Structure formats: C-alpha cells, structure tokens
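Take a look at the following structure, please.
Every protein chain of the complex appears in place save one, which is left out.
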Amino acid sequence: MLIIVTILVLLMIVSAIAALIFKDLISAVIAACIVSLIAAVLFYFLQAPDVAMAEAAIGAALVTGIFVIAVKRTKRFEE
Amino acid sequence: MHIFGVIITGIGALFLFIGSLGVFRMPDVYNRVQAGTKCTTLGSFLTIIGVGIMQPEWFWKTLIIVVFVLISNPVSSHALGRASRKSGISLCDKSIVDKTKEFKGYQE
Partner (left out) sequence: MRKLFVILLLLIIAGGITLSLKEIPFGIPKTKIGDHFINKGVEETGSVNIVTSVVVGYRGFDTLGEITVLFAATIGLGAVIGTFRKNSVNREVEAASLIVYTGCRFLFPVILLVGTYIFIHGHLTPGGGFQGGAIIASAFLLMYLGCSNKRIKENLSKTVEMIGGLTFIAVGIIGLAIGQDFLFNFLPKGEPAELLSAGIIPIVYIAIGLKVGSELAGIIDNLIQKS
C-alpha cells in the first residue's frame, strides 16, 4: 500500500512540474487536470469519500473545461 | 466463484497493460487512438465485472457502470479521431489508402 501511494505522489510532482515547463498551453491544462485526478485518488486512500467526489467533479471536469475555453479565447502558445 | 472473479480481474489488468503498451509503440495518432480505446474499454469492462463477481451484492451496480463506460468511450474516441483529421494531422508514411480526401473540408 505504501509503495502505491509513493508512486502516485511522485507522478503528481512530475506532472505539476511539467505543467510549468510546457509551452503549448493546452498540454499544460491537461497536466493540471492529471494533478487534480491523482489528488482525488489520494483523498480516497485517506478514507474521505466526500472530498474525493468533490475534487473529481470540480477539479478534473469543470476547472479543466473552463481553462480550455479561456485558452481558446486568448493565444495558444506561450511566448 | 471467488477464484473465477479473480481470474477475470487478472485478464482485465492484462488487457489494460497491453493497451498502454500499444499507445506507447504505435507510430501515428490514429493508430494510438485505436489501440487506446479498444484495449482500455475491454480492460475496464473485465476488471469491473470481475470485482462484481467477487462481491455478489455489488453485481448490478457494476453492470450499470459498465454500460456507461461502453457507451461513452467509443463516442469520445470517434470525436478525437475526427477532430485530429480536421485539424490537419496527416497519416503516417506507411499507410496506403486515405478515404477522407474525397470529402470536402479535410485539408492536407
């Protein structure tokens, strides 16, 4: 059990760093969505199903959708 | 009954692994979408049904979840393939036939 949690936390850190490094903003939004998804799974491991459901519904679905709409209205590539 | 459920869950996990291997090795966007969708839909189906067999009181709930996954996964892969063809990503060099060139609106 500890090794699964360690792998998930490392994946979360790598994906968060990747969200800063990417120049294509759509890829950065997808990396932020992966951080929210792994956070929802970790909340389930810590025995808090209400928070996991709220994080999955809001963080992974609605916030990603709003970010993609916002990127579409401005420019797509940074710099 | 319990052993049967364990075997089905194991086969489902094997299909999920084969699907991720296919996404990694395929040369083209369209091949990757095909490999990803078919293998992960079947893998999710077998894994969730296997869990439903291991605990028989959850079986009808898992059946409802599986029907939802079976409907929504192919629709999203169809939208993905069509959108990437319309935004101009061409097929890989080894492909032979491209039937979408006959329709207007699909530029190179």
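In order of appearance the chains are A and B, and numbering begins at 1 in each one.
Note that a residue touches a chain if its C-beta (ideal position, glycine included) is under 8 Å from a C-beta of that chain, and two chains touch if they have at least 3 such contacts.
Owing to the predicted nature of the structure, the values given are computational and were not obtained by experimental measurement.
Chemist: Considering the entire complex, write down the shown chains that touch the omitted one.
Modeler: Looking at the entire complex, the absent chain's contacts are A, B.
Chemist: Just one of A:L11, A:I26 or A:I58 touches the chain that is missing; which is it?
Modeler: For the chain that is not drawn, the touching residue is A:I58.
Chemist: Which residues does chain A use to touch the chain missing from this display?
Modeler: On the side of chain A, residues 46-47, 49-50, 53-54, 57-58, 61-62, 65-66, 69-70, 72-73 touch the unshown chain.
Chemist: For the chain that got dropped from the picture, name the residues of chain B it touches.
Modeler: Its contact residues with the unshown chain are 68, 71-72, 75, 78-79, 82.
As a convention for this text, only the chains that are shown with their structure count from here on.
Chemist: Quick one: chain A and chain B, Cα centre-to-centre, how many Å?
Modeler: Going by mean C-alpha positions, chain A sits 22 Å from chain B.
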